[in-house]
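For this depiction, one protein chain was excluded, whereas all remaining protein chains were kept in their positions.
Showing chain A:
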Amino acid sequence: MSGQGLTGLSPWSRRLVAVGVLAWCLITVFPLYWVVVTAFKTPPGVVGGPTYLPFIDFTPTLQPFIDLYQGIRGEFFRTFLNSTIVGLSAAAIATAIGAMAAYALVRFEFKVRFGAGLVFFLLALGFYLLFNATFGLTRPQALLLAFPIALIAAVVANRLPLPGPILGNEDILFWFVSQRMFPPIVTAFALYLLYSEIGRLGFQLIDSYVGLTLCYVAFSLPIVVWLMRDFFEAIPIEVEEAAMVDNVPSWRIFIGIVVPMSMNGLLATFMITLAFVWNEFLFALFLTNSRWQTLPILVAGQNSQRGDEWWAISAAALVAIVPMMIMAGLLSRMMQSGLLLGAIK
């Protein structure tokens, strides 16, 4: 580690820098302290103007939390459960699938013709319009039919000597990561329409566990693939080569050697994905309405539902925040062991 940077500074400037960092730290911590304190206040204790110290300024109470648990301010308990279930399963599935793809991109060679990608897009669009306009199929039916046709055609086209550039692993990785660049509103809105039309065919996807989890898996994959690729690249290949000499099949190398060796990386990726899903707002807003509502939606609604009841709003915000605070502690411990630092290059 290079602890240089500031060595040329006089002791006075060093002190000045320390004060600056301390100031930023206070700015970071004060709002958090404020929620925690407010969540334990009684209604008159909030309305009477700002107070700061428990037991000195005001008498703390657990009433806001009891209200939350009893469901006076919305189904908090079930929503918390929803968030946990969807978050854990989406993060687990995304980490598993994403890690597999990342491993494939690190260790195997892929060649995709640009022409094949073009064929996929054009055929999907063309067949969708054809089925929808000419054969009178509904929009989701047309989409579901066009998708496999275009996919098979693209796989076949990839074998043909089409003109145009050939894309390698780096390009595939870029394609994955670039999904993250998309403004989510583009997809959220289209997905809402698509889900509701599929719902009319009989599969309920809006406000369902499957629909929400599927969408979160897809949107976590880019970041999982990106992070996991760096972790896998850091693994020395010699171990795998030794296993290959013994004719161990690739999937056993992956599960038996690579996964245990990158356990920390997988865990960190899982936690980052979980945080992302836990905090996500836009997709949940579009894709849920009652049964599978997640915490951010309920928390956001607190404000408009009953006005400025800050003690209760603080307690609600705290319920959404505390699990992530615990995770921040865990992650920073992993960071100190230099784990994540190696991953973010």
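Following the convention adopted for this analysis, a contact is a pair of C-beta atoms (placed from the backbone, for glycine too) under 8 Å apart; a residue touches a chain by one contact, two chains touch by 3 or more; residues count from 1.
Here is the rule we go by: contacts and distances are computed from a predicted model.
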| item | value |
| --- | --- |
| Listed names "Cytochrome bd ubiquinol oxidase subunit I", "Glycosyltransferase RgtA/B/C/D-like domain-containing protein", "Carbohydrate ABC transporter membrane protein 1 (CUT1 family)" or "Electron transfer flavoprotein alpha subunit", with the criterion being the UniProt name of the chain not displayed | "Carbohydrate ABC transporter membrane protein 1 (CUT1 family)" |
| Candidate in contact with the missing chain, chosen from A:Val119, A:Ile206 or A:Leu221 | A:Leu221 |
| Contact partner of the left-out chain, one of A:Leu191, A:Ile206 or A:Leu227 | A:Leu191 |
| Listed residues A:Trp34, A:Tyr69 or A:Phe114, member touching the removed chain | A:Trp34 |
| Missing-chain contacts mapped onto chain A | 1-9, 13-14, 17-18, 20-22, 24-25, 27-29, 31-32, 34-35, 38, 46-47, 49-50, 52, 97-98, 100-101, 103-105, 107-110, 121, 124-125, 128-129, 139, 143, 147, 151, 172, 176, 179-187, 189-191, 193-194, 214-215, 217-219, 221-222, 225, 237, 241, 244, 249-251, 254, 275, 278-279, 281-282, 285-286, 295-296, 299-300, 302-303, 308, 310, 313-314, 316-317, 320-321, 324-325, 327-329, 331-332, 335-336, 340-341, 344-345 |
